[in-house]
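A protein chain is absent from this complex, but the other protein chains hold their places.
Take a look at chain A:
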Amino acid sequence: MPSAHDWINNPLGVVEVQNNSNPEWQKKVVDYFKDKLTEKEAQTWVPSLNDVPLHYLKPNSLVKFRCLIQDMFDPEFYMGVYEAVDPATKSKSLKCGKYKDVTECLQVEFNSRNSVTSERQTFYCVPIPGESSWVKECYARSSQAQVIPSTSYTPNRHKRSYDEDDDMDTQSQRPRDSNTGSQSSGDSQRNGDSKRQETEAPSNNTTTTQSCTSPLDLNYPLPEEQGPACLVKVYEDWESFKLNDTIEVFGILSVDPALGGVSEEKEPTSLLDPMESMETVEEQRAHSPPPSLVPRLHMVYALPLQHINPLLPSAVSEDKNAFVTSFLSELGSIRSEFLAYLTHILLGDALAAEYLLLHLVSNVYARRDVLPLGKFTLNLSGCALSATYTEHLYRIIQQLVPSSYRLPMSLHNMNSMRMVPRKDYVANRLVSGVLQLASNTSLFLDETQLEQGQLDASGVRNITALGNLISWQKVDYDFNYHQMEFPCNINVLVASEGRSLLPSDCQVHLKPQLAPPNLGEFLGAIQAAQAPSQMNRYRLYLSVTRRMDYSISEEVTKAVEEDFVEMRKDDPQSMSAEDLHRMLVVSRLLSLSFGQTTLSTDVWMKTKHLEMLRMSRIQQQKSVNGHEP
């Protein structure tokens, strides 16, 4: 029987054992890992590709990866069971090809009647775009994985690792003794190790040369993204996964250098090779990149992630409900503290802070026909206080939400950036764009960066795409011959000087009460004043309130209805169905922000009050600028 940690270090051994003992082994293997992983804390033992550099990880060991499905390749057929021929003894034996990339022997009997062809699906996965550093740190800290750096590890490799400072921390935390828990793994593992040592050097060379000549485009949605991309091979119900899903994959790592598609020693291709014309070089590069850069992961279990906030207990733990209820009790105080914090950041503007809070809580919870419900795009106008204010603002938001991205809407960016993902038929892959983001990502559009000038065709397309994203929460992916709509759930915050050129659900004009001489220092000081534990409370607050359920009772519905009719009577111009729609969204978010799951008349009155304040401020602003309404 495999020992406690064996299933992490040598999962293939486990597979083998199950395979031999039971005819229904496929299901048993999946169940086995599922059982193991749902054990308390078991998930934290598994090393994560997100925070451990690839060269620290043992090939063929179980690893986890928190990622976004960026692309889905065509299904692939592999030899589920095949007959191997030992060249020395000519003896034949049946081998299992599941969870492996490469056959284990040199000769394979192709025409054997015993071989079984099976199907698997490959997903190209990237780390969650725009994931905040605090999320990464927090996950890394909670990891209890014992990672043994391979013996060939040399410090100069460090250049390649993706987050350097973090690296040092994790390394120091990890126990160095390489013998614990891996005693029983036996021969196979040592073989793996030695093999790895042999293959390490050349593969490393190729990547370095490649990175200096033509860096392989790893197809991250966001330009400055880093981290490992991964080819995840899925064996069971791949239909349940969708593009842009965030998942945590538990799988067997495979980094066999032979997988690198663009082989150096291209053998003299025969005249009649049917494959030759089928696969372009670009396609090969995209579909079989060097494994040292893009490792393969054979999925044994995947956990769809509802959120990526590490502070919230994971879905499997049973004390989640207890946690939430205890948290709800202190929700009120957190809210007021949080509001005060936001007010400081918005230079004393309490109204804008209130709306910013609502925006941060918003979430598309349903769709009716084409209309997404629950989205709350905020346009914060009057942000051009100083050149760097928006940047500071973004940094603060970044500290609060699990994933975010700031898009400076400069003319150059708008004209040159690729926002909408596009299918590249030559390489047969989906070329990512900035708008390929995970659910609940905060997108910070900085319109103060926009200068006068000419938008070209792609600029117009980009603006249209942003507009569609805001209005319908959908992105039309470009498939050249047609477009395909992919729904998304992205919180868009537009910071602008005047009214934004993009549509928005709600516009608030910033009215600073304070005018600190040095804005940067001032904001820095506010941020420094918040203890990390306090920040964590804010983060938790946002994640919890966003996920709460909400309803409107019959009585309140009636009251709201009456109210609307009344308001229309007084002033039909400023109250349309759309206004009602927005007010209902505001009241929903307001209720949730107080931790209430139903709409109360109090909140409704407060909503009306807020909206009134906001409208009057917009009116003021208009008259100041001399625009007629």
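Criterion: a residue touches a chain if its C-beta (ideal position, glycine included) is under 8 Å from a C-beta of that chain, and two chains touch if they have at least 3 such contacts; residues count from 1.
What we mean here is this: contacts and distances are computed from a predicted model.
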Identity of the absent chain, which is to be given by its UniProt protein name, from "Beta-hexosaminidase subunit beta", "NADPH:adrenodoxin oxidoreductase, mitochondrial", "DNA replication licensing factor MCM3" or "Kv channel-interacting protein 4": "DNA replication licensing factor MCM3"
Contacting the left-out chain in the complete assembly, out of A:H392, A:R537, A:R588 or A:R617: A:R588
Sole contact to the chain not displayed, among A:L94, A:A340, A:A387 or A:V460: A:V460
Option touching the unshown chain, where A:K36, A:K100 or A:R285 are the choices: A:K100
Residue of A:V30, A:L243, A:V324 or A:C506 touching the missing chain in the full complex: A:L243
Touch with the omitted chain, as defined above, among A:A88, A:A528 or A:A577: A:A577
Absent chain, residues of chain A that touch it: 71-72, 74-79, 82, 97, 100-103, 108, 110, 117-119, 239, 242-245, 258-259, 261, 263, 265, 267, 270-275, 277-279, 288, 306, 363-371, 373, 423, 425-426, 428, 430, 439-440, 457, 460-461, 463-464, 471-472, 479-487, 489, 547, 551-552, 557, 560-561, 564-565, 568-569, 572-573, 576-581, 584-585, 588
